[in-house]
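First up is the structure itself, then whatever we jot down about it.
The complex appears here without one of its protein chains, the remainder shown in place.
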Amino acid sequence: MDPGAIAFQLIIGVATAMLYWIVSSGLTFTFGVTRILNFAHGAFYMLGAYFTLTFFEVTGNYMVALLVGSLLVGLIGAGCERAFISKIYHLPVPFQLVLTFGLILIFEDMVRMIWGTVPKMMVAQFTGSLSVFGRTLPMFSVYIIIAGILIALLLYYVLSRTYWGMQIRAITSDPEMAMCCGLNPSFLYATAFMFGAFLAGLGGGLTLPISSAAPGMGESIIIYAFIVTVIGGLGSIKGAFISALIIGIIEAFGAFFVPWLAIALPYIALSAVLLLRPEGIFGEV
Amino acid sequence: MPPEEISRRDFLRYTAAFGAGLLIGGGVGYSLKKPEVQVVPKEAPVVGEKKLKDTIKIGHIAIFSGPFGTYGELQKRGSQLAMEEINAAGGIMGSKVEVIYRDSAAKPAEAVKQVRSLVENEGCDFIIGIDSSGVVLGVAEVMPEVNKLLFVTHAATHRLTEDLVYKKGIKEVFRLAVPVYQDGIMAAFIAAQLPATRWAAVHPDYEYGYASWELFQKTLSKLRPDVEFVAEAWAKIGTTDFTPYISSVMEKKPDGIHTVEWGVDLFTFVRQAKQMGLFDAVKYDGGYAWINPMGYSIDAMEALKTEYPEGCWISGRYVWPYPDTALNRKFVKAHLDKFGHYPAYSGETSYTAVYLIKKLIELTQTLDVDTHIKTLEDMVVYSPAGARLIRKEDHQAVYEVPYGQVKHDPNYPIPVLRNLKAMPAQMYYKKPPFDEVPPFTK
Partner (left out) sequence: MKSKSGGSTETIETVKRVETVATVERTSIVLMAVVAASLLIPLTGNKYALYLSTKIWILILYAIAFNVLFGYSGLLSFGHALFFSGSAYTLAILVARLDYPLAVGFILGIAAAALFSAVVGTLSLRHREIHFAMVTLAFSMLFWGIVMKWRDVTGGEDGITGFPRGFSMFWFYYFTVLVVVVSAYLMYRFVKSDIGLVLEGIRENETRVQFSGHSTLKYRLYAMLVSGTFTGVAGVLWALLDRTVTPTIAHWTFSAIPVIVTLLGGPQSFIGPAVGTIVYVIIQDLITKYTLYWQFIFGVAIVAVVLFFRGGVVGIVERYLRGR
């Protein structure tokens, strides 16, 4: 086996992984703070794609559209938290899961009503390519890898260097103590949701140039986000990053070596982790 | 703890409740009872004058939701156009035509339920449609139970006609669209004419992909023994990232690609394939050795437009420029005028289905299923896609659809086809007893 082929496939895997990372980061972040596993995260991803598309049609500038679109999704996320999620913190987990599942149904049909059922593509972005190990790597894969790393750095910076990030860490590790110190939980939970939704929307907007905006896209990504999050450890951002890499690379090599098995690989990985270390790689018991 | 013994009072209460339930149930049930069906007189009706019933109802089931929800819309345009044309011209022997649309949601159980609802609740006389191969097999099994004819307008699995109609004898099912022979066998005939000798595949990971690739390989091996099959990639439905598959296929240095990707996955695949240089790998003097059987599907052309490289070989289950007959031109123009889109292949098959039903009723003067079956077998239908022979053994409509090379033409909103290559259908459709793949030697 040609080492160049392996190395190239590795890079492809990392690009795939970065996309999973970007989407899962928001999911694991909101879980860490609010202890809610949010099904509607997939809907935020979908909304991000559609908003980015629409703003692009208006402004003609992809980066601007991406940012504005994702911020708008963030606002919607905050709105959901205030209107719905905040009412269910005290409920058993099944109710929470089902409520967020209901939200995904609502958003999906709303998207259908507004944009129609036909999947929409936007004009291709970052269309060039690089020659790597003698093979052609799409510029877009490079761009996704860079975006993934930037988001990892952003999360690190926000959580460790900003005041808000510090508050978030406080309320995550010890909510009662944090409230005793005067932190405002409603504000923090709402903004945490906003940030998580922003990340999901960013993920959707980033996928847009290479695929399309379609009503069903939330459902297909959410399972991956769940798997990555659980394997990494619910609530662990570090864990999500590592596990996204693992899943992305497994998928890339799976397509290479065992194509007949590829469809089941993520579930095999999930089962293995759950059997051996159920709290995930970086999760707490 | 609930009481273990039932007292006499309780027993009486339960019995009373049971009886009350029976009474209420009887009342509700009576109201649910279907009204008496009018007996259709079978004695010699005056030709063309006596109408059979007020409205001939056709149930049209397709995918209207989910990632492939466009396909329902594409089918609907065809049957809607036919319905309006026929009603404007006086209907079917005076009866109005009504088409009722239902969503299969690409789920077999849902489609089966809709068949029953359409036939038993709405009183539909015929069922047409079905996009998905997985769904059509389950639906076909129900048709004898509801005793109505099914005209399949899209789903391509060979199992429908070879196994269920021919071997098992489900006579109520007819397919008007060209099946997977177009995607596998005809594709191989095209491939045989190209210089490529190392063929690779990128297919959706389900039955349709497997069947097409298998037929392609078998046929091409016969036509060109010098050819090798070097790589294959199976991408699950809904894949947004084809890059791992594309790179693993490119490792094996193919110079020809066969892909039956369709719908939204195809858009993604073409875009990413371009960026990774897959098209460049299969370039030859005359174009690209890239065979995509459903590439000329209208949704793909409208989405990708000039992104689809010129010189690729694509086809469909009908392509609007072929054949160049007055009937086809009229159909295309009417469709364009009404909807602003060129007709999709499933739009043409749906249009034909409705007109076929009209012709069937006019010929037989009855709604009797067995008479219809006998009449349809070996019938030749003139439709926009050409002359279709409805084969007796498997109820498959036999007609040819060409492959052509993509050409970007500024005069049209979508790419057009040039260098159309068609072949008599008898040469590439498998035929009973279905144990041999073309080219036929027996």
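Couple of notes before you dig in:
Think of it as A and B in the order they're written, each chain with its own count starting at 1.
Convention: a contact is a pair of C-beta atoms (placed from the backbone, for glycine too) under 8 Å apart; a residue touches a chain by one contact, two chains touch by 3 or more.
Not measured: the values here are computed from a predicted model.
Only one residue from B:Lys51, B:Lys96, B:Lys113 or B:Lys283 touches the chain missing from this view: B:Lys113. Across A:Leu10, A:Val64 or A:Ile88, the residue that sits in touch with the chain not pictured is A:Ile88.
Looking at A:Leu10, A:Val64 or A:Leu97, the residue that reaches the missing chain in the full complex is A:Leu97. Seen across the whole complex, the unshown chain contacts chain B at 1-3, 10, 13-14, 17-22, 24-26, 28-30, 32-34, 64-65, 102-103, 107-109, 112-113, 116-117, 119-121, 133-134, 137-138, 140-142, 145-146, 157, 159, 164, 168, 205-207, 210.
Mapped onto chain A, the footprint of the missing chain covers residues 34-37, 84, 87-99, 101-110, 112-113, 172-175, 219, 223, 226, 230, 234, 260-261, 263-264, 267-268, 270-271, 274-275, 278-279.
Here is the rule we go by: only the chains that are shown with their structure count from here on.
Centre-to-centre separation of chain A and chain B, using mean CA positions: 36 Å. Those residues of chain B that touch chain A in the complex are listed here as 64-67, 69-70, 73, 205, 232-234, 236, 238, 240-241, 243-245, 247-248, 250-251, 264, 267-268, 271-272, 275-277, 299, 303-304, 307. Chain A contributes residues 2, 5, 8-9, 12-13, 15-16, 19, 112, 117-119, 121, 124, 127, 129, 135-141, 207, 210-212, 214-217, 220, 251-252, 254-256, 259-260, 262-263 to its touches with chain B in the complex.
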